[in-house]
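In this view, the complex is presented without one of its protein chains, the others remaining in place.
Chain lettering (A and B) follows the sequence in which the chains are written, and residue indices restart at 1 in each chain.
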Amino acid sequence: MGVAHGMGHSVKRKEDARFLRGRGNYIDDIKLPGMLWLDIVRSPLAHAKIVNINKEKALATPGVAAVITGADLVPYKLEWMPTLMSDRQMVLPVDTVMYYAQEVAAVIATSRYAAADGVAAVEVDYEPLEPVLDPKKALLPDSPVIRFDREEKSNRIWHWEAGDRQGTDAAFKGSDVVVAEDIYIPRIHVASIETCGCVASWDPMEGHLTLYMTTQAPHAIRTVVALVTGHLGLHEHKIRVVSPDIGGGFGGKVPVYPGYVLAVAASVLTGKPVKWIEDRSENLQADSFARDYHIHAELAAQKDGKLNALRMGVVADHGAFDSAANPSKFPAGLFSICTGSYDIKTAFTEVDGVYTNKPPGGIAYRCSFRVTEAVHAVERMMDVLAQKLKMDPADLRALNFIRPEQFPYKSAFGWEYDSGNYQGALDKAKQIIGYDDLRKEQAEKRARGELMGIGLSTFTEIVGAGPSHTFDILGIKMFDSAEIRVHPTGRVIARFGTKSQGQGHETTYAQIIAQELGIPEEHIAVEEGDTDTAPYGLGTYASRSTPTAGAAGAMAARKIREKARKIAAHLLEANEADLEWETGKFFVKGVPSRSKTIQEIAFAAYTNHPQGMEAGLEAVDYYDPPNLTFPFGAYICVVDIDRGTGEVKIHRFVAVDDCGNIINPMIVDGQIHGGLTMGMAPALLEEIVYDENGVNLTGTFMDYLLPTAMETPKWELDKTTTPSPHHPFGAKGVGESATVGAPPAIANAVVDALSHLGVTNMDIPLTPQKVWAVLKEKGAAL
Amino acid sequence: MTQKITINLNGADVTAEVEPRLLLVHFIREVANLTGTHIGCDTTSCGACSVVLDGKAVKSCTLFAVQADGRRIMTVEGLVTGGQLHPIQEGFHEKHGLQCGFCTPGMMMTSYAFLQNHAHASEEEIRWAISGNLCRCTGYVNIVEAIKYADAKLHAPAAGGA
Partner (left out) sequence: MIPAEFQYATPPTIPEAIALLQAHQDAKILSGGQSLIPALKLRLATPPLLVDISRIAGLTTLSEAGGWLHIGALVREADLEESPLVRSRYPLLHDTSHVVADPLVRNLATIAGNLAHADPANDHPATMLAYRAEVVATGPSGARVIAVDSFFTGLFATALAHDEILTEVRVPAPMAGSGGAYLKLERKVGDFATAGVAAQLNLDAAGRVQQIGIGLTNVGPMAIRARRSEDVLRGQSPSDALIAQAAALAQEDCDPTADLRGSADYKRNMVRILTMRALHKALERARA
């Protein structure tokens, strides 16, 4: 008989068993009888007319079965597909390519190698067009308009604003101090180590499609596929989406890419299963990017440092199609969380989405819908203001934090923060790192001509979308789900609408049920990712699994417990009201020996249930959270800068996180380690760069620089605990906090190291060459 | 034009007719059907395909199967012996050294080869040893801990020894 390890236990992961033995089942491991391979011809130009596509040599290549072009898709109305943001995106271009590495044709062949040979043999003639690459220039009246298919002849996709424009303007006018900076947060890529891919298997006899696919949101994908193919007679009850083990997602496996649609089309065309697996360059060059926000940020304050108002304007480069993965009502995601952890009474923000000749996207990079951009801007600006006021940035933050007693706190943009203790987290971080001593050390080093910087980030996240009154994707409300079945022997199968990509759901979800029902977690099997069996859910991204599906798991377990109480009352011949629950059993009040375990009750549910009651012990819950959750943290980063080379070395990094009540501390620490590393990466290394023709110069891991163990510092973690008041077990999402919080801590540390030279802002990534250029300009380079 | 080759994979000979251009990683995954070895890039950068070739860790995406003809390859599937996890596998489990699991086989094979001829390695030596393997999930912290765990277990002083 096992023991139930519920909340707060560092249970070793159940899913490890297969991964450690090389028995994970990832997309490229799926092999079906008669399977064909699909490979894609991609555009070498960022903007061009397609003059001609010659398939002949490709079709003559041994093993090649078919070549599909945009023109071939037109009769089926499949050359375009809808995006999540009510835009549309080309599956294959009929006559115009819109970005470098865009899909131009698909080759289907009997092997991976034959398909690659076929791709090399397809001849495409292009007539170059002028590419529009700068989103600010794209908004000027004389810019070419790239979206020929839209009625509106402009590169502006949308204009979105929030807050009080007039009030903010007035507050700025009445303030003692105003600071302003242009902050660019560059285009980056999630680059999970597994690329994207699928196996589409069309059964012509049954008219049924099985789609194995690297997706973070299998149910939503099933609906999207049904919407795209409904006019061809393929409806949702004939579609099964299976998301197998996923080798990292981070937001990159939320969208629908043309390759998936092409594989489905090819399977229908050939009547055989078709596999498509991206290579790394395709992944980096054509899949959804993140960030690419050109921000103008301003803060207004009194001369004592008390904040009066915040104003931010953004030009958001979305590439050729708006394929962002945001909730429908939020074209700029949750950017309006940009007042951060601070009590700012008046604020205004506006964002313009812009088309350019770059790949489409605007997904997260391990963060909740544009939260990283918002946090980076406000945390950077707090340091800019502190510098201007000659205040310690920790003191300026302390003066402006939303105080614990102000929660629930309504922000100037209307968000209701659930709970927080920002000063508590900052105090802890300062104490761990020895903040005051570090400031002394910095002064000494500066006197010796050495460059050391200390950077803070006291961030707030907004995760767990979301309440259904506000959040939907294509109209589907952003609830999530759990279905729990307790078998007669007390063993459990639990299925969820989310999909783990490494977060450890098989373990943590089992712990939630263990907590609620007292059943040992090893007696609980957790399944996700198969739309034929799991309840409908919106998927795993934006740190929403614990806040939504995890909550659904607790609620479903509680429903089971209520039925179990009735059965126990029947078995014990007692009144329900006289029964008390203690982990794993009901007993009669005052008579602990008269008890029934959950296992005994489960058996009775199938063998001896009360007359008039349905047999079985199971429940489903679709959980619609009353609010988002607002995890937060205080990070302090210490850097040394080499005046010879411009290299930035993270000397220490202390991260104090608060994600409310914790299910599995080991897993939470792992999430934070990974999140910090994915925060450090764009702060110091990663950036997608295009040349003046729109050609991607960072299309391999030789130039898109993921950190290795050598570049990654040894992170120092600690935590505070401020439970969410509305979540069933007081938890908040945590998978992305560190990615959001880390970049400004690092950027602030670098600017801090250079602040005495008059540097007020530097854009990430803070590469050696960029830092050195500033050193040289300021006369500080060796 | 194909060529007949035999590679000793985890102790068993696998013989096949292959094109010279067949990459070793595809031989392992698609000819021998051992799918624990993964592919994460095309430029010898990520190490998801790491295997042990005659005792040394190499990237099997940057080697043709014909080059390994007659040689010994060990993959993640060869780590378990007699139903027992190898200490490096144990370490990854105990220290939470894996999340999505995709880089894990390569990471473990690199660590396995490293620990064959390094004992009581320092943090810096371990980080250097795995610097050809990318992980996007863990931030490497617990991978280093996992390797330290295996190091201690593999190189514990003999019973009764000093």
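Descriptive notes on the structure:
Here is the rule we go by: a residue touches a chain if its C-beta (ideal position, glycine included) is under 8 Å from a C-beta of that chain, and two chains touch if they have at least 3 such contacts.
Because the structure is predicted, anything quoted here is derived from the model rather than measured.
Every shown chain that the unseen chain touches in the whole complex is listed here: A, B. Annotation: of B:A32, B:A129 or B:A146, B:A129 touches the absent chain (contact as defined above).
Touch with the chain that is not drawn comes from one residue among B:L63, B:C103 or B:A150, which is B:L63. Residue-level contact of chain B with the missing chain is found at 1, 3, 19-21, 23, 42-45, 47, 50, 53, 56-59, 61-64, 66-67, 110, 114, 128-133. For chain A, the residues touching the absent chain in the complete assembly are 112-113, 116-117, 120, 279, 281, 644-647, 685, 689, 697-698, 702-703, 705, 707-708, 710-711, 767-769, 772-773, 776, 781-782.
Heads up, the rule we're going with is that only the chains that are shown with their structure count from here on.
The touching residues of chain B, counted against chain A in their complex, run 19, 21-22, 26, 29-30, 33-43, 45-46, 48, 75-77, 79-80, 85, 89, 92-94, 96, 98-105, 108, 123, 126-128, 130-144.
Remark: chain A residues 12-13, 15-16, 18-24, 26, 28-29, 31, 112-113, 190-195, 245-250, 279-281, 501-504, 666-667, 669-670, 673-678, 700-702, 706, 708-710, 712, 714-715 touch chain B in the complex.
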